[in-house]
Structure formats: structure tokens, C-alpha cells
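Before anything else, here's the structure in question.
A single protein chain has been removed from this complex, and every other one stays in its place.
Chains: A and B, in written order; residue numbering restarts at 1 for each.
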Amino acid sequence: MSKPIVATTSLAGCFGCHMSILDIDDRILKLIELVEFNKSPINDIKTFTKEVDIGIIEGGCCNSENVEVLKEFRKHCKILISLGECAIMGGLPALRNGIPIEECLHEAYIGGPTVQLNKEKILPNDDELPMLLDKVYPCHEIVKIDYFLPGCPPRADLIWEALVALITGDPMKLPYEVVKFD
Amino acid sequence: MSNLVKFRIDKTECMAEAGKYIVEAAKENGIYIPTLCNMPGVKPQGACRICTVRINNRLMTACTTPIADGMEIEMDIPELNDLRKAIVEMLFVSGNHFCPACEKSGDCELQALAYRYQMFVPRFPYEFPQKEVDASSTRIIKDQNRCIFCKRCIKSVKDEQGRSYFAFRHRGHKLEVVLDKELGMSMSEEKAEQAMQSCPVGSILVKEKGFSKPIGKRKFDHSPIGSDIKL
Partner (left out) sequence: MKDTVKQILKRYGNDKTRLMDILIDIQESSGFISGEAIAEIAHAVGLSQVDVEQTLSFYHFLSTKPRGKYAIYLNDSPVALMFGRDAVRMTFEKEAGIKFGQVTEDGLIGLFDTACIGMNDQEPAAIINNRVFTRLTPYRVREIVKHMREGKDVEALMNESYGDGKNQLPSLRAMVSSNIRRKGMVLTDDYEMGTVIKSKLPHLSPEGVIAEMKHSHIRGRGGAGFPTGLKWEFCRRSKGEKRYVICNADEGEPGTFKDRVILTEKPELVFEGMAIAGYAIGSDEGLLYLRYEYRYMKDYLNEVLENMRQQNLLGKKIAGIEGFDFDIRIQFGAGAYVCGEESALLESLEGKRGEPRDKPPFPVEKGYLGKPTIVNNVETFGTAVKIILHGGEWFTQFGTEDSTGTKILSISGDCMFPGVYEVDWGFNVTDMLDMVGAWEVQAVQVGGPSGTLIGPEEFHRTLGYHDLSTGGSMIIFGPQRNLLKDVVHNFMKFFIEESCGSCSTCRNMSQMMTRKLEKILNGKGVPKDLYELKSWSAVLQASRCGLGQTAANPIVSSLKNFPSLYEDLLQKDKDFDEGFDLEAAVKDSCDFVKRVPNLNHH
């Protein structure tokens, strides 16, 4: 039987969840034995080269590119996992969700205390740039997500347990300490 | 003394003094019934509905219902546990609860209940409501993003004349818990501390104080809420 294929991505996230994947320490060697990685920052494969069994999403959707990547993942992956608070509920980027988008852009590019060089008050509007969404969306409010692993970041043990359970079909062991939101 | 009555919670035979609220009576018998708005020493509110149990096929709040002889209480059953989980989820989506950035994370009772019921994702859509942060008081911050309307501050934080520092404003979905402008300005340090302690979540914070306990040392880091209740 061929190894299950895994893909990962980070949308509006900080890569902390990916770091937590690496935090499984030496079990990573076991993981490589268990699965094959396709599109992922871990191996730097940029586009899907085959159909994938498990897609892991870090981060929520703050712009049109995030939406596009997420939909691409849904298309190519049998199972999708929202990994971490940002994918599940927008996370820290979603702190902007109560604030009108005009105010956010103004603060970031024109009026904010750290804006020093933008004398012409240019707002980024090149057609090549992703378009900002009105708020940061949890992934499951855009495409169907099959599993959710909370945490900021999710504990490495939780990620490991979940992946092994998915691959082997064994039930997940969830000690109290591994499911946390911070 | 002679007022002891027998009752049953699920399969457990219990005894307690008649007239005690079910939550308390259960506790004396080593049974934890989850609560959120309930607070020792304050008249129960029945606001959060987390402690809902079933008696005679009727849903009742265990924090407000006195125990009576022969009562048969259904408590730890899948249907009610799912209801409690749904309420926790509803409280999460109806406010803005960013646990990773909250001073109360690890000590928060709402979060602890979510852990207890293994909430991985709420079943309801996130609302991301627009809320204010009131920092006008010299002592405290009232962050409306995190308020769950439990009334604990309203009922417990009073001045010497019995006047409330906090009160509801508006109703229904527009409800807010607001701090009295006048009283908020003259708040003592102890009052501020009491207010923060009364809040089960991170909606009331004493200014310039936060993240005082490291991860690993917080109340609910290692054991679920309610695990202190045993015989």
C-alpha cells in the first residue's frame, strides 16, 4: 500500500502551527516513514503534483489569495484539517474584525504611527496583489473542513496524535493538557 | 440536622439539607455540576443555563432550584452535556474571545468549560460583533468583547451604600454590562480587585496587571474545571 500523502499551507497565520509540527521532535523521522509530503512549505513544493489524502491548513482567510489557496486545497485533498486558532476562528488577525476595512488600511498605510515613508499616501492597489476581505474568515466558513485541532499553537502531541489516528485509524488519545486554546 | 433529605443525581444516591440549591447539594456529595454565572455568597442568577438538569422531564437550573426529598435529577447525560457544550460554543461565537491574547487565558472559566467539553470548533458561525473597550475608570478596564453577561459583577460588586458598580444596559442581543461612570472613577484598589475576581472571563481587568502567572501555573492548565469537587 502506498503511503498517505500530506500537504500543508499557512494562510493568514504566523507559521507557528508549522513550527509546532516540527516540535514533534524525533517523531518527525517516523512521520516521514508514515507519509509522503506534497505541496508544503516544509519541502517547498509550490503546487499540487498529485491528489492528496490529508491537507493541513494553518491560518484563516484575510484576503482573496487565502481563499483561492484554501479552495485549491479543498479540491485536491480528501481530508482537510484546520490547524490552530487562526484557521478555526481567525485568531489574532481577526482582532481587526470589528474595525471597518477603511480604518484598517488607513492605519496601516497612511495614519499609523509606524508609517514614515509613504509621503504620497499610496494605498496598495496593484492588480497583482491579493484583495483584502472585509474580515478574517474562519476556514470552515469558506470550505468544508473535516477536522479541527485547536491551540495557539496546537500542541505537538495533539498534532502527532491526530495524524497517527488518521493514518492508522486508531482512536486518538487526548490527555487534558493537549487541547488548549493558547 | 433533622432536615436531611435523600435525592438522586443520575445513579448516585445523595443526601443534603432540604432547601439547599442543587448545585451546592451535589457538591457536598462530590458531584460537580458545571456553572458559570453562579458565585458563592450571591443569590443565584440562572443566567448562563449551563447547570441545566432535568427533573421530572423538566429542564431546571441546578443553581436556582432547591433540593427536595426524593428528587431524581438527570445531570450527566449525553443530551444535557451536548446542551452545555452548545451554550459554551454560543458564548464563544457571540463575543470576541481571542484566547491566545487574553490575560485570563488559563484561569478563564468559559475556556475551562470549553476544555472540559472538548470544544474543538463551535457548531455556530462566528459573529465577530463590534464591541467597545471601556478604559475610562482609573482602576479597571471593561472589555465588552469578552463579556458573557453572567451578572456576577452586577450582583457582587457594591459600594458601602449597596449601590452597584456594574449594571446591564439595553436588552436582548444589544445587552451590555457597563460600569458606573461616577463610581468607576472613585474605585478603590480592593474593589477593582474584587471586580476582576468576580469576572469568570477576561472582561474586567485591573489596569497594569496581567499575565502574572506563567503558562503551566494557571488554574486550569493541568486539571479540568470541577476536578476539585470530590468526596
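Assume a contact is a pair of C-beta atoms (placed from the backbone, for glycine too) under 8 Å apart; a residue touches a chain by one contact, two chains touch by 3 or more.
This is a predicted model, so every value here is computed, not measured.
Peer 1: Where the complex has a chain not shown, which of B:29, B:81 or B:94 is the residue touching it?
Peer 2: If we include the chain that is not displayed, B:94 is the one touching it.
Peer 1: Touching the absent chain in the whole complex: find that residue among B:35, B:65, B:156 or B:194.
Peer 2: Of the candidates B:35, B:65, B:156 or B:194, B:65 is in touch with the missing chain.
Peer 1: What residue numbers in chain A mark contact with the hidden partner chain?
Peer 2: So the residues of chain A touching the missing chain come out as 64-65, 67-68, 100-102, 105, 123-127, 130-135, 137, 140-144.
Peer 1: Footprint of the hidden chain on chain B, which residues?
Peer 2: For chain B, the residues touching the absent chain are 44-50, 52, 59, 61, 64-66, 83, 86-87, 90-91, 93-94, 123-125, 127, 148-149, 151, 159, 161-175, 178-183.
Convention: only the chains that are shown with their structure count from here on.
Peer 1: Rounded to the nearest whole Å, what is the centre-to-centre distance of chain A and chain B, using the mean of the C-alpha atoms as each centre?
Peer 2: Chain centres of chain A and chain B, defined by C-alpha means, are spaced 32 Å apart.
Peer 1: Quick check on the complex: what are the chain B residues that touch chain A?
Peer 2: 92, 96, 98-102, 105-106, 111, 114-115, 118-122, 125-126, 128-131, 145, 215, 221-224
Peer 1: Of all residues in chain A, which touch chain B in the complex?
Peer 2: Going through chain A, the ones touching chain B are 82, 85, 88-92, 94-95, 97-98, 135, 138, 140-141, 145, 147-150, 152, 174, 176-177, 179-182.
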